[in-house]
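Would you mind keeping the following structure in view while I ask a few things?
All protein chains but one are shown in place.
Each chain carries a letter (A and B) given by its place in the written order, and its residues are counted from 1.
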Amino acid sequence: MLGVCYYPEHWSESWWEEDAARMRSLGITHVRIGEFAWSRIEPEPGRFEWGWLDRAMDVLAGAGLKIVLGTPTATPPKWLIDRHPDILPVDEKDQVRGFGSRRHYSFSAPAWIQESRRIVEAVARRYGEHPGLAGWQTDNEYGCHDTILSWGQHDLAAFKQWLRRRYQTPQALNEAWGNVFWSMELRSFDEAFLPNLSVTETNPAARLDFWRFSSEQVAAYNRMQVEILRAHSPGRFITHNFMGLFHDFDHWDVGDDLDFATWDSYPIGFTERFPFSEEEKIRYARTAHPDMAAFHHDLYRGVGRGRWWVMEQQPGPVNWAPWNPIPRKGQIRLFTWEALAHGAEVVSYFRWRQAPFAQEQNHAGLNLPDRTLSPGGEEAAQVGRELKALGSLPDGGQAPVALVFDYEASWITRIQPQGQDFDYAEMTYRWYEAVRRLGLDVDIVRPGASLKGYRLVLAPTLPYVSDAAHAAFRDAEGFILFGPRTGSRTRTFAIPDNLAPGPLADLIPIKVIQVSSLRPGLQEPLTGTVQGTATRWREDVEAGARVQVHARFEDGCPALMSADSKAYLAGWLEGQGLRDLMAWCLDRSGLEGMQLPEDIRLRRRGALTFAFNYGNSTWDVAASLGKVVIGSRELKPGDVTILAT
Amino acid sequence: MLGVCYYPEHWSESWWEEDAARMRSLGITHVRIGEFAWSRIEPEPGRFEWGWLDRAMDVLAGAGLKIVLGTPTATPPKWLIDRHPDILPVDEKDQVRGFGSRRHYSFSAPAWIQESRRIVEAVARRYGEHPGLAGWQTDNEYGCHDTILSWGQHDLAAFKQWLRRRYQTPQALNEAWGNVFWSMELRSFDEAFLPNLSVTETNPAARLDFWRFSSEQVAAYNRMQVEILRAHSPGRFITHNFMGLFHDFDHWDVGDDLDFATWDSYPIGFTERFPFSEEEKIRYARTAHPDMAAFHHDLYRGVGRGRWWVMEQQPGPVNWAPWNPIPRKGQIRLFTWEALAHGAEVVSYFRWRQAPFAQEQNHAGLNLPDRTLSPGGEEAAQVGRELKALGSLPDGGQAPVALVFDYEASWITRIQPQGQDFDYAEMTYRWYEAVRRLGLDVDIVRPGASLKGYRLVLAPTLPYVSDAAHAAFRDAEGFILFGPRTGSRTRTFAIPDNLAPGPLADLIPIKVIQVSSLRPGLQEPLTGTVQGTATRWREDVEAGARVQVHARFEDGCPALMSADSKAYLAGWLEGQGLRDLMAWCLDRSGLEGMQLPEDIRLRRRGALTFAFNYGNSTWDVAASLGKVVIGSRELKPGDVTILAT
Partner (left out) sequence: MLGVCYYPEHWSESWWEEDAARMRSLGITHVRIGEFAWSRIEPEPGRFEWGWLDRAMDVLAGAGLKIVLGTPTATPPKWLIDRHPDILPVDEKDQVRGFGSRRHYSFSAPAWIQESRRIVEAVARRYGEHPGLAGWQTDNEYGCHDTILSWGQHDLAAFKQWLRRRYQTPQALNEAWGNVFWSMELRSFDEAFLPNLSVTETNPAARLDFWRFSSEQVAAYNRMQVEILRAHSPGRFITHNFMGLFHDFDHWDVGDDLDFATWDSYPIGFTERFPFSEEEKIRYARTAHPDMAAFHHDLYRGVGRGRWWVMEQQPGPVNWAPWNPIPRKGQIRLFTWEALAHGAEVVSYFRWRQAPFAQEQNHAGLNLPDRTLSPGGEEAAQVGRELKALGSLPDGGQAPVALVFDYEASWITRIQPQGQDFDYAEMTYRWYEAVRRLGLDVDIVRPGASLKGYRLVLAPTLPYVSDAAHAAFRDAEGFILFGPRTGSRTRTFAIPDNLAPGPLADLIPIKVIQVSSLRPGLQEPLTGTVQGTATRWREDVEAGARVQVHARFEDGCPALMSADSKAYLAGWLEGQGLRDLMAWCLDRSGLEGMQLPEDIRLRRRGALTFAFNYGNSTWDVAASLGKVVIGSRELKPGDVTILAT
């Protein structure tokens, strides 16, 4: 199904009817509204103006559209900030982040919690049972513009409480953090401080705890909204629109409180921002990198426990990347079908019409700033027609491959990279890319989630292996590949007593003696079953007797080793070496892949197979993939072929 | 004529007589003094020490020098700042910018306005009718060191007043800025805030208005000084010394209140700072890029409504660029003649003698720190002799080509670049260079100024086309080429209802549907009458029926098009493609150019033609350019040939 994001408050009321009718004619079924409208809903403290929104909802519902209503907490109005300036977040350099854009609040400010409760309850009471209301979106893009970590007085006060709950005594905290080092010991929780503004780096255990605390504050804030909405809006779903390339809070936790996950898919802007090579950035500037959208689809399917939407789909050029090219012709349609192929229930475009004013005026919509379809709008209309022709889509099932994704792994490696280019997002993405190039579907899973049913499990790195994660690995049925640094830290950011891989040593008896981070230009070739060259990172490993070594570094140290069905890679691999490694894993796990061309991707949904061409050459779709339902066996650049078996 | 900047307060009084005599012997007629001397003029609050300055003026005037006296407001002394610390400017990060260098004031601080009036009036009363006084320079280099935008309490207070005057009601302001977006609406002007320190980018309309306000504050401050000086110093000229590569306030506006414009010409330092390629920076490190001085000469001739000086001419290596090489031999002479060729009435060197102390001790003068001429001083002496031989120079006239230069265009594209390398200064400069390479003289004109008499008008970009600008384009007699983004924004920074080029659609009926900013490496080739490759920027244009398309992008979209004598270029061109485009424009406008070698430039002044060689090869000056008056028909590297027809 298709959806769209709409801002009735931006347009003359006289346009609403026509807009709604045109949405329907494009095949759009869902419309999201309201998430930035606080100043119109409550223009003065306590004075609510419901009339315009009542009318807007009625017009949309009247046209047969299902409404997703956003709580307007991402944009508290000026009068609220003037009354409670202590709500404003504070950056790591101790600068207050002011009014004038959005997300200007700290999750820990008491007045903010209270004001949020008030406005969410007001909106929920007003519209909770509106017949056109399908469900709710809480707030908007938690964390956007680097707003998870705030460093002000309320953040410190709440962090002190959190520490007290977690550690009970200052002695326990001192012990856990190793505060004896550099005389950082605290005599009481009142002496606790935020890990910023120090002369040199602060204690990494403190920084990890502050990140965990901050992530939990987001989950608590979201849960507060969810509880109010559930109370006043029975039977409606509740979701949140997460972002791409963003790991500052634990999305698995927030997802637990939602009915399903949604995310905002801007693959071309993300490609500009991701640490791709210059060559890749140029090559994929107008299409996005072929795994950019897919990776997130699979991630948020996991976060939504199988159910998810794209809440905002890029409809043309955007305004926020360093450069913002017009997408290649066909790309908006391709993105839409790709989301559906990965299991999206709804793909909702952002936005109905390009705004001619304010911050996002260079962000395309399905319509130009006037009332004519944009090029992206034309492509959406085509999908609408194709969807109608195709009928309802079958359910997808469990994929053969699981990739373990962990937000704490991102925090730990950012707090302590040890080598400047050790990037968790990049590493995870490259592993995903390598296995997807072999034509396999992937589920992205939470550490500790059951791994049963997966033939292959990839854990690019997981520095802290919790008891739950350990148990899931132990009980897994397939082949598991662990990447470097896995098991290298305890829960309190210390080196395990038995050294890395810590608790996993009972699954694969090895010991990491030393680690080496490698500046660009330093290379550590591997020889053995898998060839390739480690860059960025390698480890010196001592392998126990029952460990089989499959590849070694030039100095003889084990590079790839396994014990039974558990393997460990002691370095950073990319490119062909990484793809060869994945092929080896497939072999070990009894999976069959196919070598796809660099820019072709496949995805299955029940009996349907979808093929996508991100490249510049036509691909002849193999007969074995089924018979063509939409498109052509000659898959042209930018095109989609749908096949049925 | 030649001039020099002199600081009697830096030297033993016993040197003054000799210095003045030596100035005269070099052919110097004008001397600028006083602009940084506040602490010597008023060493304690209210206690004035006129004696030394009286004597200095008498010595200089006695030697026959005409004096330009600067008001000393660029350097308020420590006692003044200690009394009124709220005068200090505040940077965008909310940091007060302190005492210790210069320009440490906000244009909006009431105490500063009052203190400025007091000192200007005191100096004007004392010397306004001094027989040696030729005229005044107000302050010094407004905006130097990024001092136009200040973000403190007085700036906010004045901005609120400005908004109130401009918009009358908060509703009008909310409407104009599109504040409904992200709930940024204001209930009163008291709620207004400065567009800094927000979580993410602020409203571009707010930023543009703050820039306009800041620019108007400069003009008002300058006007205040001008009025005092006019009252006390009848018959003397008033000017200000503007800078190169600086667009933070509207120089056209400030120029309106002056008798003529002057500027400070440091072409070698500017070449180091300008976004040239590395190759160009190396190639021109010791000569400056061939259009660097000329571009500014033509700009400030415009700002001065035909009358202008170089107030500070680089006399050797400077101290403030990342690298400061010794100019190539002959270059100081070349710079001087080039300024005269473009119409300068006086070329005044900065400074008479290199200061051995304080911030600028590595800045050359006409003399070494002692009493001997520097290499640059020797070259100035040569110009003095040549000028004497040549006699008075004829007046220049209107050039055949006009280039429209707009300060708001600079602000708008900096506020919203959309592509990281869309640089207004660079674009304008490259268009100027391309047409100058064809041997043509150029006038740089203000948008809205009459374009009558010009055979060719270039508007590299003009995002906001005012009614006056529209009328001038409409009434122009020559051929006009508009660059991309022209007409793409309204006065309040919104997309026009009819899309770009907005009001110009009646002159050339096209419509810009989408814009694409292109990262380095992305290329959009043009085919048609003009070939070349767009980089950085392209647009998707729909052209009306009566529009003729001269070149297209590979996807068929129009790249260069015209209707009657108005043409539009839908992308960023540079290098050979841009030069070909200019040749095409010449052809269309019936102008005849000549293909000059890369490093040769010409400029006419009445019957005289000046040729300058910035390159490394000798150029044989064409006989058609006239008979040699100074120099040789073999124009050697670094040399000047003057011809008469």
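Note that in this section a residue touches a chain if its C-beta (ideal position, glycine included) is under 8 Å from a C-beta of that chain, and two chains touch if they have at least 3 such contacts.
These numbers come from a predicted model, not from an experiment.
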Contacting the left-out chain in the complete assembly, out of B:Ser101, B:Gln153, B:Gln171 or B:Gln548: B:Ser101
Given A:Val310, A:Val515, A:Leu625 or A:Leu643, the one touching the chain that is not displayed: A:Val515
Touch criterion as defined above, residue of A:Phe99, A:Trp112, A:Tyr127 or A:Trp177 at the omitted chain: A:Trp177
Among B:Gln114, B:Gln361, B:Gln548 or B:Ser617, residue touching the chain not depicted: B:Gln361
Sole residue of B:Pro170, B:Gly255, B:Pro317 or B:Gly577 that reaches the chain not shown, by the stated touch rule: B:Pro317
Chain not shown, touching residues in chain B: 7, 9-10, 36-40, 43-44, 72, 75-79, 82, 89, 95-104, 144-145, 147, 272, 278, 281-282, 285-286, 316-317, 319, 322-326, 329, 354-362, 364, 368-370, 374-375
Touching residues on chain A - with respect to the absent chain: 93-94, 177-187, 191, 193, 195-206, 416, 418-420, 492-499, 513-519, 521-522, 540, 555
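We adopt the following convention: only the chains that are shown with their structure count from here on.
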Distance between the centres, which are taken as Cα means, of chain B and chain A, whole angstrom: 48
